[in-house]
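These notes are about the structure you will find just below.
One protein chain omitted, others in place.
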Amino acid sequence: MADLTTKIGTLTLKNPIMPASGTFSEELAEVFHLDTIGAHVTKTITRGKRAGNPMPRVCEVGGAMLNSIGIPSKGAEWFVKNVVPFYADYDAPLVISISANTADEFARFAEEVSVPGVAAIEVNISCPNIEDDGKAFAMRPGPTGDVIRKMRSATSLPLWAKLSPNTGEVVEVAQAAEAAGADALVTANTMLAMAIDSRTGCVRLGNIMGGLSGPALRPITLRMTYQCARAVAIPVIGCGGISAIDDVLEYLIAGARAVQVGTATFISPTTMPRLVRELEQALVGRGLPSVDALIGTVEVAYEAITLAEYA
Amino acid sequence: MADLTTKIGTLTLKNPIMPASGTFSEELAEVFHLDTIGAHVTKTITRGKRAGNPMPRVCEVGGAMLNSIGIPSKGAEWFVKNVVPFYADYDAPLVISISANTADEFARFAEEVSVPGVAAIEVNISCPNIEDDGKAFAMRPGPTGDVIRKMRSATSLPLWAKLSPNTGEVVEVAQAAEAAGADALVTANTMLAMAIDSRTGCVRLGNIMGGLSGPALRPITLRMTYQCARAVAIPVIGCGGISAIDDVLEYLIAGARAVQVGTATFISPTTMPRLVRELEQALVGRGLPSVDALIGTVEVAYEAITLAEYA
Amino acid sequence: MSASLCVVPDSISAGAPRPPSIHEVGARIKSHEWVNGEYRLLVLDAPASILNCEPGQFFHLLCPQTDRFQPYLRRPMSIYSFDAARGTLSFLYKVAGAGTGALAELQPGATLNIVGPLGKGFEIRPEWQRPLLLARGVGLATLAPLARECARLDRPLTAVCSARSPELLMSTDLFRSYGAEVITVTDAEGNSGVESLTTLIERLIRSRGIDAFFTCGSARLMRMLQEMGARHGIVGQVALEQQMACGIGMCQACVRPFRRETGAVNLRVCREGPVFDLQEVL
Partner (left out) sequence: MSASLCVVPDSISAGAPRPPSIHEVGARIKSHEWVNGEYRLLVLDAPASILNCEPGQFFHLLCPQTDRFQPYLRRPMSIYSFDAARGTLSFLYKVAGAGTGALAELQPGATLNIVGPLGKGFEIRPEWQRPLLLARGVGLATLAPLARECARLDRPLTAVCSARSPELLMSTDLFRSYGAEVITVTDAEGNSGVESLTTLIERLIRSRGIDAFFTCGSARLMRMLQEMGARHGIVGQVALEQQMACGIGMCQACVRPFRRETGAVNLRVCREGPVFDLQEVL
């Protein structure tokens, strides 16, 4: 037996495995008992109704996928009335992901969704900031800080800032989120990418560009997780390309206090409960008493490979 | 027969297939005749001697690789005396890749290597700018413009700016390079990434982080190629994850006037000559008279997938 | 697609722990044969847990990695037949691209990972006493369990089966074995066009008293039935396809627009479908 609990600020999760926003919904309850996992994270919603992006919305690219789902949303009111109550019967904390066009709108929205049943708010700042020429908030420390600061004064719920890999300033963005009062970081969202059908000459997503997710993303988001875990004191939640237990261990060793599983759930809907089981086995196998004992234990090996001892 | 020539500014290449810097050297002449490909691009050099990064310098991650070779270099003088003459016997233009710590040093270096036998200079601006807190030049439009502008007045050779995917401002960087006088862009270098051996808990590269290359990079650099080809008037050379003819076609369709092949040469050293042959076949198969007829022909399909006609 | 479309369904299944009804299982391949130059029949040994299916439902198949093909996402396939007593589940599929290409390489004895049963199947309402089924291509697979259900419910069925050529007509013997009247039309014989079919089906409506349409496999034929249905006041259902990622309802990849009282709504083909009201399809 190993202790799988992990603390994300004031929240204690029974284990560090949770879904990534947009790859989880109530329907998964028909596949496994949703209380096997550490938390529930909903698809990003906006305050108003939105249709999302044109078709096709997904395609596969050599062992990974691209999506340009966008953020279809039935709006805040509908969500609070219909979705939040669904999760009331579960123990796992409900984390809701929200998006907005301006920092003020983010704040107003955070207030509206700070209702009983919601344990934390994940802030999807990968969406375009209409006050900054459409650049995503998460591209720069300034706008990221603004969003989190305004939300911080609008709600007392924990705020998880979900960072984007589409920036050269991830450490500065992470520190800005922390300074502005974020309780945790999620590293990271999808990477902007594209595919063309070379036979037809057509782009393969209706929205032309979309987000890369799945195994191909892992080395990039793992790097971000490592960089952020060293640069901030708040917990970092790793996300990107996790499908096997080794991937989970890699993120925890790099410094993540928990991980989110996205695309892998599409490939195998039972991935998360399997990872919970395998994590326990892996800890026991290594003689580790707890998840905590593994987090951030990465070692740096500067040595040359020496001539192998074949013995 | 199809016309495979492509123009990169004032240079005419006999075909659009060339190596990516750091994945090509004189030794490849022992595998195939180097005049089968469109150009020769050498590993980045620095003016002074450098040892490169600690071991291990490479690792593989699910269908892709990470490298932290760094830029080992015997210096400019040695290079001009020993490497440049090697290529004199070939018709394909010699493109040499250089790197430096400051914009002025880039300019001085460009002057020094503007010797007979060199057809163009590829500017590797993914290296840290010691005057900008170690941020790579290619992360921001300002430093990129500075480097190219200073080099522009120091040499009359064509300048190819090699961009980095590690920025959220690729279009601005591309436009800054163009405005400062770059003759072409190469999109792109490797993406900063990391891997940990979950069994030992050690980072898998001596330099901790390294560059992701190979198939996993392609959707990202293809997106950059498309963005840049639309944003600038100078030629864009696609680079990232190319190993099959469909990948070449994808980049050309997206707007690249030529492509660079990197990691694929490690997996199969005969990749480039194969791609040249297959490109000719593909053009003929599509009834296209030339590479030009394919470049930038990407079509955007906004339509919903309609109910398939199974007939 | 306008931003005013609603994008998630109005009803959400009631909350709280229930026993799982969607299963991810490894099923052994019992047999796997070509039925013609394009389609293969895949028969699996399946556990009882996943054989509580409705006609029109589908499974999501994890096609294998092979040297030639490396599919990543799962591939949706309609149930061609399911038999809880014998413990078998089968699919009839066209070998198209990477996914089905890889699938086609699997040998009997191998294990295939499948998720299901998924989606909402056909509903044969009590007032639909004299149904007509119009199938083309893959629709000949999707509509097979419906024909069995019509037999079980004692509704005399007329099955109009269309294909490019007579060799590609599949399932017709199966339809007949369920007691259906089978009428075949093919491009090769020149009697499968919308005009010929309109004449044929108008005649069947009059002579057989058709009161419901079921269709799958052709957008063109679906539009034709919508139009005829509207004209004659005949309702019905259609099984649709859309590219999918999750197949379960999580990702919103598979939405299509439908006409509802409140206006157009986007519904998930994997969840609210794949079977929809014929007249609601936009």
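Order of writing sets the labels: A, B and C. Residues in every chain begin at 1.
Definition applied: a contact is a pair of C-beta atoms (placed from the backbone, for glycine too) under 8 Å apart; a residue touches a chain by one contact, two chains touch by 3 or more.
Everything quoted here is computed from the prediction, not taken from an experiment.
> Given the contact definition stated above, which residue among C:S31, C:Q65, C:S165 or C:T199 touches the chain not shown here?
For the chain that is not drawn, the touching residue is C:Q65.
> Which listed residue (B:L13, B:A39 or B:M65) would be found touching the missing chain in the intact complex?
B:M65
> Where does chain C touch the missing chain, residue by residue?
Contact residues on chain C toward the absent chain are 64-65, 67.
> Could you list which residues of chain B touch the chain missing from the display?
Touch with the absent chain occurs at residues 22-35, 43, 49-52, 54-65, 67, 69, 72-74, 82-83, 85-90, 214, 265-270.
The rule is simple: only the chains that are shown with their structure count from here on.
> Based on the averaged CA atom positions, which chain is farthest from chain A?
Centroid comparison gives C as the farthest chain from chain A.
> Using CA atom averages as chain centres, what separation in Å is found between chain A and chain C?
Going by mean C-alpha positions, chain A sits 35 Å from chain C.
> So, what's the distance in Å between the C-alpha centres of chain B and chain A?
32
> For chain B versus chain C, what separation do you get between their C-alpha means, in angstrom?
Once rounded, the distance between the two centres reads 48 Å.
> Multi-chain contacts in chain B: which residues touch at least two other chains?
Touching at least two other chains: 304-305.
> Tell me, which residues of chain C touch at least two other chains?
If we look for residues of chain C contacting two or more partner chains, we find 1, 242-243.
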